[in-house]
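And then chain A:
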Amino acid sequence: MRHGRFYVGLAGVALVVTYLVWTGISDSMVYYLTPTELVAKVAEDPAFHTVGVKVSGKVVPGSYDRGEGELVHLFSVHDIEHSEVTFPVVYDGVLPDTFTDEIEVVLEGRFGEDGVFQAKTLLTKCGSRYEAAPEELDDRGTTG
Partner candidate 1 sequence: MVILGALLLVGITVFLILQPILAEKEAPLQSAGEEPSEAQFRKRVSLLQLRDAEYEYAMGKLGEEDYQALRTEISGEALAAIRAESAESQAGSGVFEGPTDAELEDEIASVRSRLSGGFFCSNCGHANPAGSRFCGDCGTPIQAPTTSQLS
Partner candidate 2 sequence: MGFVGGHQQRGDLVLSAERSIHIVFALLIVTSLGIMNAFLTDQFQYWYVANYSNRDLDVFYKLSGLWAGQRGSLVFWAVLLAFFSSLCVFLNRRRNREFMPYVVGILQGILGFFLVVLLFAGVNPFEQLGFLPVDGAGLNPQLQNYWMTIHPPVLYLGFTAFSIPFAFAMAALLKGRTDSRWIVLSRRWTLVSWFFLANGIIFGMRWAYEELGWGGYWFWDPVENASLLPWLTATAFLHSIMIQENRGMLKVWNMSLVLLTFLLTIFATFLTRSGLIESVHTFAENTKIALIFLAFMGSIFIASVVLIVHRRPELKSENQIESFISREAAFLLNNLILLGAAFAILWGTIFPLVSEAFTGEKIAVGPPFFNRVNLPIGLVLLALTGIGPVIAWRRATKRNLKRNFATPVVAGGVVVAILLGLGARNGYALWTFGISTFVLTVIVVEFWKGTRARARIEGEGFFPAFLHLIARNRRRWGGYIVHVGVVLIFTAFAGRAFEQEIRKTMNPGETVTVASPFGHTYTLTYEGMSSSREGNFERWVALMTIQKDGEALGAMSTERRWYPSRETMTTEVGIRSTLVEDLYVILADVEDLQGMVANDPAAQRIVVQVMVNPLVGWIWYGGVILTIGSLIALWPAAEIRKRAGAGAMADSSQETLAGAAPA
């Protein structure tokens, strides 16, 4: 084969990369759930308490409080669309500037057996970084 060495090299690197990607994804992928889905999953399979998950929800208005210790924050979340399922969250870290009541958040952490979500990371979603939200300026209902 004319380009034997080329193909061997290609195959070799492809194999290594595929291996890295495969194990990488299976080891580090996390489910991305709503609070309702999370509670349901945990009820189905109690072992799920030990698995890291990502949760997308909305902060329950008025639920925010400081916890004990520096930078410990307590609040509750429910689904973005409806508020039937809620659970409390404990987050240890710097609170994003945009954190307010009713803000949409993305949490990463574990859902403990005590029904409290221990969050390692907390991100807020404020629509889009580039788009303004104020409705007063947009009475046409168009988004850019």
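Selection rule, in plain terms: all candidates are chains of the complex that A comes from, given by their letters.
Operating definition for what follows: a contact is a pair of C-beta atoms (placed from the backbone, for glycine too) under 8 Å apart; a residue touches a chain by one contact, two chains touch by 3 or more; residues count from 1.
These numbers come from a predicted model, not from an experiment.
Within this complex, chain A is touched by candidate 2 out of 1 or 2.
Looking at the complex, you find that chain A touches candidate 2 at residues 2-3, 5-6, 9-10, 13-14, 16-17, 20-21, 24-25, 27-33, 54, 70-71, 94-95, 97-98, 108, 123, 125, 127-132, 134, 136-140, 142-144.
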